[in-house]
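Only one protein chain is missing; all other protein chains are in place.
The block that comes next holds chain A.
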Amino acid sequence: MKRRNFVAKSSLGGLAALLGVDIVYKNVMPAGYTPVALQDSDPFKLFKKDKGMVVLNDKPWNIEAQAHLLDDRVTPNKSIFIRNNGLIPEEIDVEKWTLTIDGESVQQEKTYSLAELKSKFKHHTYQLTLECGGNGRSEFDPPAKGNQWTIGAVYCASWTGIRLRDVLEDVGIKDDAVYFGYHAADVHLSRDPTKEPISRGAPMSKALKDETILAFKMNGEDIPLAHGYPLRVIAGGWPASVSGKWLQRISIRNIVHDGTKMTGTAYRVPCKPVAPGEKVADEDMCIIESMPVKSLITYPKSGATLSKGKKLNIRGHAWAGELEVSKMEYSIDFGATWNTCVIEKPANRLAWQHFSASISFPQEGYYEVWAKATDANGVSQPMLLPGWNPKGYLNNACHRIAVKIA
């Protein structure tokens, strides 16, 4: 073990030799920051991810969890999915990192250093659920374009930062403000410096919510590089793409933000329901806002075999975008009957909620345990796929695990 540690510790020096240059800020490089030159090596080591995570794409990096890896109440970094639209920024100098607030609807443009942001504004910590808009895409028929996420593009970490609202009050916002849009340091896949990989945002009503923060810590530590170090928007309950990573600029717009992946079909669903496979014109596609109600059974892992007479204790999490989950149920007969689970209140608004149940099985055989959450408006998860949409967003169909009683 000692030798391996030594190798790991010396790898930065080795990297410098490899690149033929010294890494100037080597000593201020944060733990967990891996220079981008190493981007093509083992992603599990590079991003400190669990070996059970599934790599969907390695350029750009897209890696998802499996249900049983998400069992923690607050998700640790090792189980957090990575969804990148572009390439991870290659030069991050926290000493020189700034955030600029600009746009048509600011009183005046203003720039803050990272240190200023941290010292000037009050810190808040929230557990916030982030789910990729395309989580579950792999189940749509006909198949939808994009990374074929199954169920693992969701997590709930603890984020510490400052309220976007506090910063915007300090800058001064005009009455005609409609939307905020972020701009970040990631690099377009084509390496064209005039193109942004992604620049999304949300209406001012979401920007001004208590829990919409500019975060600099995740789970009490510097945000890992792949998750937006050193500064990131966190807008829990909305498609995770609203929570821009590597944040450098926020534009307060007097129109709906028209940055990359705000327009066309990106993160949009048909405004009116369509038949599977139907063509939908761009102007008939509407921006996704709050994510729908959903849940995951995180224990046990699918495939559990129990002896007859033993009870099965299940647990998991449920979330409902901007709303709270009010009811959690399970079924072991494919939805013919449902039983209630115990569901906890969220740690704070937009945090996922934990559920549990103890299940008895009537006889030996093959079972599936299906979980169904219902939100505060009485809307439940469907057992079948929800409405088909061209880009395969918002699949909140019930999660289920296989169980055998022998």
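For the reader, a short list of remarks on this structure follows.
One rule holds in what follows: a contact is a pair of C-beta atoms (placed from the backbone, for glycine too) under 8 Å apart; a residue touches a chain by one contact, two chains touch by 3 or more; residues count from 1.
The rule is short, and it goes like this: contacts and distances are computed from a predicted model.
Name of the non-displayed chain as stated in its UniProt record, restricted to "VWA domain containing CoxE-like protein", "Sulfite dehydrogenase (Cytochrome) subunit SorB", "HD superfamily phosphohydrolase" or "ABC transporter permease": "Sulfite dehydrogenase (Cytochrome) subunit SorB". Set against the missing chain, the residues A:N147, A:T160, A:Q353 or A:Q381 yield one that touches it, A:N147. Considering the whole complex, the residue from A:D72, A:D102 or A:E139 that touches the absent chain is A:E139. Within the entire complex, the positions of chain A that touch the omitted partner chain are 1-4, 7-8, 11, 14, 41, 45, 55-60, 139, 141-143, 145-148, 188-190, 192, 195, 260, 264, 300-306, 310, 312-313, 368, 383-385, 397, 400, 402, 404.
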